[in-house]
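For this view, one protein chain was removed and the others were kept in their places.
Moving on, here comes chain A:
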Amino acid sequence: ASGSLSNDTIPTSKMLRLFVLLGFAVSCCLASERQFCCSAEDRHIVEKQWEVLWGDTESSKLKIGFGSLLLQRLAKEVPDVTALFKKVNIEHPESGEFAAHSLRILNALDMIINLLDDPEALDAALDHLADQHHDREGVKKAHFRTFGQILHASLPRVLDDYNAMSWRSCFKGILLKISSKLQG
């Protein structure tokens, strides 16, 4: 097992591990030098491990499946979210509208990961995403925190190689930037 939090560990150790990881992520992001948080190597690792998913021509199926799973989990954790995705027909996850939306979200994730090597372009893309979420009434910063947790719990289930440290240190900053223009 590579950094995945398997279900058979005792809850206390799981909590401790999460706590240490989160503590590390926070402390590294507060470091004065930007180069340690989501360093060049972290970015390479994330890109390489993410790339594994898209080896096949049927990648859109995978993206739709994974994306809709992430959004449904978010809706389960935070019930208010269901209303936010009403327009894209979240009540019928098998519908075309929701499939298209899942692909949109996964493609945004894919774009972010592929822009990790170009900080300026990444910033511009994240700024654009922040604007798009700002225009949606009711989206909160807390939703992104939960989404981050769901993402980190789900990724090791689809990726055989998953370096939790690298993914966390990169996505902490990314999710913070996307939710930077929201209230609460």
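The rule we apply is simple: a residue touches a chain if its C-beta (ideal position, glycine included) is under 8 Å from a C-beta of that chain, and two chains touch if they have at least 3 such contacts; residues count from 1.
Note that contacts and distances are computed from a predicted model.
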| item | value |
| --- | --- |
| Absent chain [UniProt protein name; select from "GTP-binding protein", "Hemoglobin linker chain", "(+)-lariciresinol reductase" or "tRNA (adenine(58)-N(1))-methyltransferase catalytic subunit TRMT61A"] | "Hemoglobin linker chain" |
| Listed residues A:R43, A:K63, A:H143 or A:K177, member touching the removed chain | A:R43 |
| Of A:E51, A:D118, A:D131 or A:D161, the one touching the omitted chain in the full complex | A:D118 |
| On chain A, residues whose C-beta touches the chain left out of the figure | 33, 35, 39-41, 43-44, 117-119 |
